[in-house]
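Certain chains of the assembly are absent from this excerpt, and the rest are unmoved.
Lettered A and B in written order, each chain numbered from 1.
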Amino acid sequence: MIKELTVRTSGKEDFVDVTEKVKRILENSNTDEGTVTLFVPHTTAAVTINENADPDVKSDMIRTLNRMVPEDWHYDHMEGNSPAHVKASLVGMSEIVPIQRGKMLLGTWQGIYFCEFDGPRTRKLYIKISD
Amino acid sequence: MIKELTVRTSGKEDFVDVTEKVKRILENSNTDEGTVTLFVPHTTAAVTINENADPDVKSDMIRTLNRMVPEDWHYDHMEGNSPAHVKASLVGMSEIVPIQRGKMLLGTWQGIYFCEFDGPRTRKLYIKISD
């Protein structure tokens, strides 16, 4: 079963917490054991799992990635969004989370983030439930 | 079903587009729904999914990774390829792509790249199709 989630991002960089939406999709699938595969079908966006308690973690991550991959380095790609392509590959476009007794085995502080690096845009996230 | 793809890389760093080869393996497997797992059995190479329209994206990514992990920092490892090991872990050695109606759910601009960081070499990429 594959579900497509529509994610509306704000600003050039944005981490959108989609944990509750993925949980609901899993609940509706009635899957007891298996895996949730998260896949981003874009080249300037990514998916990660990180702290969703303090919103400062999110903004620190965005700012740190911007310092690591500065806009003012030399890039040839004419669209001017090469830093976003690099960040997408560093963070990654696929993750896989085990399911146990109908729930994702996320840690207490873990949330699933859709990561925008070239927004704002309307994006897609694929969620595949395998048993 | 697991297939092994042989990838010949050029130069020290190289991103080789293997999308069409992976598509052909999937077609031959006659798998309608499931996942494609990509796995690199090397420690100085990786796999990622990114833009395959403008070749400048590929060279920008290679150049940016080289600036992020400079050769002239201090490394102890005697083989002298520690930057390649770091890049391999940053980009990652496994990805998973959902299959729907016999096709990988790749976005319009997404291609699968085998990423060489310590070439040129003859490398392997494992492709596992699960239904």
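The rule is simple: contacts are C-beta pairs under 8 Å (C-beta built on N, C-alpha and C of every residue); 3 or more make two chains touch, one makes a residue touch a chain.
Remember, predicted model here, so these are calculated numbers, not experimental data.
Sequence-identical chains in the complete complex of this entry number 3, based on the file rather than the 2 shown.
We adopt the following convention: only the chains that are shown with their structure count from here on.
In terms of their C-alpha centroids, the spacing between chain A and chain B amounts to 20 Å. Within the complex, the chain A residues that touch chain B are 2, 37, 39-43, 68-69, 73-79, 82-83, 85-86, 88-90, 92-94, 96, 124, 126, 128, 130.
Remark: chain B residues 33-35, 48-51, 54, 56-57, 59-61, 63-65, 67-68, 90-92, 95-98, 100, 105-107, 109-110, 130 touch chain A in the complex.
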